[in-house]
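Encoded as structure tokens, here's the structure I'll be asking about.
Every protein chain except one is present and positioned as in the full complex.
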Amino acid sequence: MSDTGGPRRTRPPLFLERRSYRRRRLIDAARLLPVLGLMLWLVPLLWGIGGRTVSASGAGIYIFAIWVLLILAAAVFAITLGRSAGSAREVDPETRAEEERPPW
Amino acid sequence: MNGHVLLIEDEPNIIEAISFILSREGWRVDTHSQGSDAVEHVRRTGPDVLILDAMLPGRSGFDILRDLRDDPEMSALPILMLTARGQSKDREQAERAGVSRFMTKPFSNAEVLDAVRALSEA
């Protein structure tokens, strides 16, 4: 709809430049994060097995600690990705033309 | 003395038979058995009557007939044509080409004699 002209879409290149490659691995890591979080947050299911009890304070600290770590990791990923998206936009004028294009 | 008859025919027995019949009646008979040089032979010998077989080695009797009719000197030559094929279209073809008489083999000796006599008198 915008005047970006005809289809400029070609096959994605086989090899990406180093920055794009970094970026993609970062996205992979970001994708993995919730999986990791879910696994860690499923640990409470194991509490109380075999009669051993876990104190509420300990449990709370565990859950919140994971939470904080996840938030920190997500923030690092998001900020790094945001920065690389921004710089990619400056470098690549074609990307700028398509504001709504996914940033890779 | 009757006239001169030229017989162009490739079958030896028939040549012999016709020669015998005509010469017995006083005709001078010349024979020739090749189609290819038949027209020249007719011009050279200048017969009163020509008896021409339709199927000859070298050249067909119809072609010889047409050549003779195209030649002003020969256009009036009486020609008796003989054929063994006996098909009506052969007769039509010959008549269109200007044949004087057309006879289908086998013929009776008297028929041949009458025909030659009639042709020479005409």
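Every chain is named by a letter (A and B) in the order it is written, and numbering of its residues begins at 1.
The rule is simple: a residue touches a chain if its C-beta (ideal position, glycine included) is under 8 Å from a C-beta of that chain, and two chains touch if they have at least 3 such contacts.
The rule is simple: contacts and distances are computed from a predicted model.
Hidden chain, UniProt protein name from the list "ABC transporter permease", "CysW_1 protein", "Binding-protein-dependent transport systems inner membrane component" or "histidine kinase": "histidine kinase". Taking the complete complex into account, the chain left out of view touches A, B. Interface residues of subunit A with the unshown chain, by the touch rule above, are 1, 3, 9, 27, 30-31, 33-35, 37-38, 41-42, 44-45, 47-48, 53-57, 59-61, 63-64, 67-68, 70-75, 78, 81-82, 85, 98, 100-103. Listed for subunit B, the residues touching the missing chain in the whole complex are 10-14, 16-18, 20-21, 24, 55, 57, 84-87, 104-110.
We adopt the following convention: only the chains that are shown with their structure count from here on.
Centroid to centroid, with C-alpha atoms defining each point, subunit A and subunit B lie 117 Å apart.
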